[in-house]
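Below is one structure, written out as structure tokens; the observations come after it.
Now for subunit A:
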Amino acid sequence: MENYDLIFAILFQLAQLVVVVLAAPLLTGWVNQCQAWLQNRSGAGVLQPYRVLHKLFHKDAVIAHNASPLFRVTPYIVFGCMWLAAAIIPIIAVDLPFSQAADVIALVGVFAVARVFISLAAMDIGTAFGSLGARREMLVSFLAEPALLMVLFTASMISHSTQLPRIVETLAHHQFVLYPSLAFAALAFIIVLLAENARIPVDNPSTHLELTMIHEAMILEYSARHLALIEWASSLKLFAYISIGIALFVPHGIAEVGHWAGLPLGIVLLLLKLMLAGAGLAVLETVMAKMRIFRAPEFLGTAFLLAVLGLLIHFLLGA
Partner candidate 1 sequence: MDAVGILPLDVVGWLVQFWIVLGVAGMFLQRAPQQLNNIVFPLSALTSLLLAAVGLWALASPATVMVLPLGLPDLPFHLRLDSLSAFFLILLGGASFGVSLYSAGYFKTMAGGMLGLLCLEYHLFLVGMTLVLLADDAYMFMVAWETMALSSYFLVTTDHSIPDIRKAGFLYLLIAHVGAIAILLSFGVMQGGNGIDAYTFDAMRGAHLDPFWSSVAFLLALFGFGAKAGVLPMHVWLPEAHPAAPSPVSALMSGVMLKTAIYGLLRVTFDLLDTQLWWWGVLALGLGLLTAVFGVMFAAVQGDMKRLLAYSSIENIGLLLVGIGLTLIFHVYDKDALAALSLTATLYHSLNHAMFKSLLFIGTGSILHATGERNMGRLGGLIRRMPWAAMLMLVGVLAISGLPPLNGFVSEWMMLQAFLLSPGLPNSYINMLVPVAAAVIALAAALAAYVMVKFYGVIFLGQPREAALEHAHDAGTWERIGMGWLALLCVVLGLAPVFVLGQLDHVSQMLLGTQLGNAAGNWVFLAPVDTERASYSPLYFLLAVLGVMLLTSLLVRRLYHGRVRRSDPWDCGFPAQTARMQDTAEGFGQPIRRIFEPFFLIEREVPSPFDTHPRYHGRSDDRLWYILYEPVKQAAAKLSSAASLLQHGRIHLYLTYTFVTLIVLLVFV
Partner candidate 2 sequence: MHIPFTLQFINLLAALLLLVSFAMLAQRRILSLVNLFAWQGALLALSTFIVAYSSNQHHLYYSAGLTLLLKVLLLPWLLHRLMRKLNVRWDVETLINIPTTMLFGIALVIFAFNLAAPISQLAEGITRGLIGIALACVLLSLLMMLTRRKAVTQVVAFLSLENGLFFAATSATQGMPLVVELGIALDVLVATFIFGIFFFQIRETFDSLDIGHMEKLKDD
Partner candidate 3 sequence: MIDLQLLALLLIPLLGGGLLAVFGSRSWAAELNSLMSFLTFAASVVLTVRVIDSGPQVAFSEQFFIDQFNVFLVALTAFVAFTTSLFSRPYMRIEQHHGKLTTGMLHLYYSMYQLFTFAMLIALTTNNMGIVWVAMEAATLTTVLLVSLYRTPASLEAAWKYFILCGVGIALALFGTILLYFAAERVLGQGGTALLWTHLNDVKGELEPTVLKLAFIFLLVGYGTKVGLVPLHSWLPDAHAEGPTPVSAVLSGLLLNVALCAVVRSKVLVDGSLGNHFAGNLMMGFGLLSVLVASFSLFRQKDIKRMFAYSSIEHMGLITFAFGMGGPVATFAGMLHMTVHSLTKSAIFFAVGHAVQKVGTQQMDSIRGMLQVSPTVGWGLALGTFAILGMPPFGVFASEFLIITTAMHEYPWATPILLVSLGVAFAAIFGKMQPIVFGETTAKPLPHPPALVPVFVHLLLVLMLGLYMPPYLADWYRQAAALLG
């Protein structure tokens, strides 16, 4: 029975790996579509990202003369990290054997690895935009990362564990409790999400030549499959973040351990949540204006403070 479960769990893990990597661009597409609708455009359709990826993969990769191996290996590393991140977050069911190997701190670590590599790659060619993007990316992240960590800590304090499945389990399956600390955490998390995924107001994903761009400035030198992998990675990142949000703040309805009957319901609920989240993101991006790059630290500082506040409140109220 035991190892039957285990085998099943591993299968499930693999399944989630595949599902996540395939579904991620869809989410991006959905967000873009919503944005288009909100801006009274017809939009390119939710499948547009797939087409883009397909096109990019077909092209010949063009890289600068002085590009080092670091530059070429980075897309794979970034893609790998993001895929991994997205794969260890319990969204449909809570028993993911791999999340044993990497808890929330490691999850943040994964994001950090990807970030560091892509920043290094951005500086590799030695263009003005590259180093500029790298600097801004690190600037944004050095505030966003601890904020994210604090958000996750609040959750793991509540659930006395740093393992996502345990956290989700606790939050989802105990009788519904209002966690004021989590409210703060949620606010902070949204800001972090916006910042880390190069969204307005911190950055603009749909720009290509703008003096205030961050993420795009870093990947200017990439083309073809490398670019494709990076784009894909960023949709995975978005997916991962949104699913973290779901897992932390609205995990209800997720399937329990070995309780396979819950799966269909879980999947349906998940889809709903994802669509809502995407739509919400689109709304946010539409109503907000992009801020000056120097305001970004203050914005993220707020997030950091909110997160710490949440943690403190947890200590204070024990909730």
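Worth pointing out:
Operating definition for what follows: a residue touches a chain if its C-beta (ideal position, glycine included) is under 8 Å from a C-beta of that chain, and two chains touch if they have at least 3 such contacts; residues count from 1.
The candidates were selected such that all candidates are chains of the complex that A comes from, given by their letters.
Just so you know, these numbers come straight off a predicted model, no measurement behind them.
The candidate list 1, 2 or 3 contains one chain touching subunit A in this complex, and it is 1. Touching candidate 1 in their complex are the following residues of subunit A: 57-58, 60-68, 70, 72, 76-77, 79-81, 83-84, 98, 100-103, 105-106, 109-110, 112-113, 115-116, 119-120, 123-132, 134-136, 138-139, 141-143, 145-146, 149-150, 153, 156-157, 160-163, 166, 208-209, 220-221, 223, 225, 229, 294, 297, 304, 307-308, 311-312, 314-316.
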